[in-house]
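Mind looking over this structure? Questions follow.
Take a look at chain A:
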Amino acid sequence: MRRLAVWAATAVFALVVYLLLTMWTGTWGLWSLSELIAGAVMSCIVGAACGGLLWERGGWRMLMPHRWLLLVLYVGPLFVAMARANIDVAWRVITGNIRPGIVRFDPQLKTDLARTILANSITLTPGTLTVDVSEHSGAFYVHWINVTDDSPTPEQVCGGFPAWARRIAE
Partner candidate 1 sequence: MTALTVLQVLLLVLLVMCGVLAVWLKDLLGSVIALAAGSLLLALQFYLLQAPDVAIAEAGIGAALTTALFVLAIRKTRRKEEE
Partner candidate 2 sequence: MSVVVRTVARLLLAPVAIFGAYVVMHGHLTPGGGFQGGAVIASAIALVVVAFGAQRLRKQKKTLSVLEDVGATAFAVLAFLGIGVTFFYNALAGTGGLFGQTVPIGPNPGALNTGGLLPLMNWAVGLKVLAGLGSMVLLLGLLGGDDDR
Partner candidate 3 sequence: MSFAMHVPILAIAAPLLGAFSLPLMAKVHHRLRDLWAIIVGAFTVAMIVTLAVQVFGGGIQVYTLGAEAPDATLGPEGFPIRITLVADAMGAFMALISALLGGAALVYALGFAQDGKGKTLSMSLLLLLWAGMLGLKLTGDLFNFFVFLEITTVAACGLIAYRVWESRPPEAAFKTLVMFILGGLMVLLAVALLYGEYGALNMAYLSNQIGGGLIDRMALGLLVGGLLMKAGAVPMHMWAPDAYGEADANTAIVLVANTQAGLYGLLRMLFTLYGGAATPEVGWLITSLGALTVLVTVLMAVVQHRLGRLVAYGAVSQIGYMLLAAGVALVTVGARPEFGQLALQGSVFHMINDAACIGLLFLCVGAVHRATGTGDLRSLGGLAHTERWTSGFFLLGALALAGIPPLNGFASKLMIYQSVFMLSPILAALAVLASILLLAVFVRAFQGAFLGPRQNVVSKPPSPAMLIGMGVLAAVVIAFGLFPDVMVRHVVAPAAEALWTGRDAYMAAVLGG
Partner candidate 4 sequence: MRLLTGEGFWSPLVWLALAAGVALLAWALRSRGRQDYKRGTEQETPFLSGEPMPEGVHVGGQHMYWGFVEALRPVIDRLRAFHSGVVSDYVTWLVVMLAVVFLVVMLS
């Protein structure tokens, strides 16, 4: 039953991607009938083939729709942070003043997906780059281009992202 649910979720995910790819192919409406049938069949096959690998642990949390809404909302703060990051990098490229180092902090995230979201956000935002994530403790090792504190709190490094990640994926 549980495996079937995972397969179905994977198939739906694949179907969404397929439908996006084949938008406007129909002679009526957006999708033609043959596209829909073919997409459904292919999604089922893909779900059966790679469902075992996708969403291995705690993935069911993402089945809640409000998390997807949060993910979409998250784009806003992320974009602002990215803009800041780029101006920051531009400044550093021009002036060349850097004070790099690798720091450790523990954002207390448990699921893989949350850690992934946080790590990618960190990589995309000002002056930080995830170098390693501990498998056991969940601690992040971050290359920080402008070290102000040897053992910082998560907020110093990446602001409110851990909270966002927790809200989205835990």
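With respect to how the candidates were assembled, all candidates are chains of the complex that A comes from, given by their letters.
One rule holds for everything that comes next: a residue touches a chain if its C-beta (ideal position, glycine included) is under 8 Å from a C-beta of that chain, and two chains touch if they have at least 3 such contacts; residues count from 1.
From a predicted model like this one, the values you see are computed outputs, not experimental measurements.
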item: Pick from 1, 2, 3 or 4, the complex member that touches chain A; value: 2
item: Residues of chain A defined as touching candidate 2 within the complex; value: 10, 13-15, 17-18, 21-22, 24-25, 27, 32, 34-35, 38, 42-43, 45-47, 49-50, 53-56, 112-113, 115-116, 119-120, 130, 132-133, 135
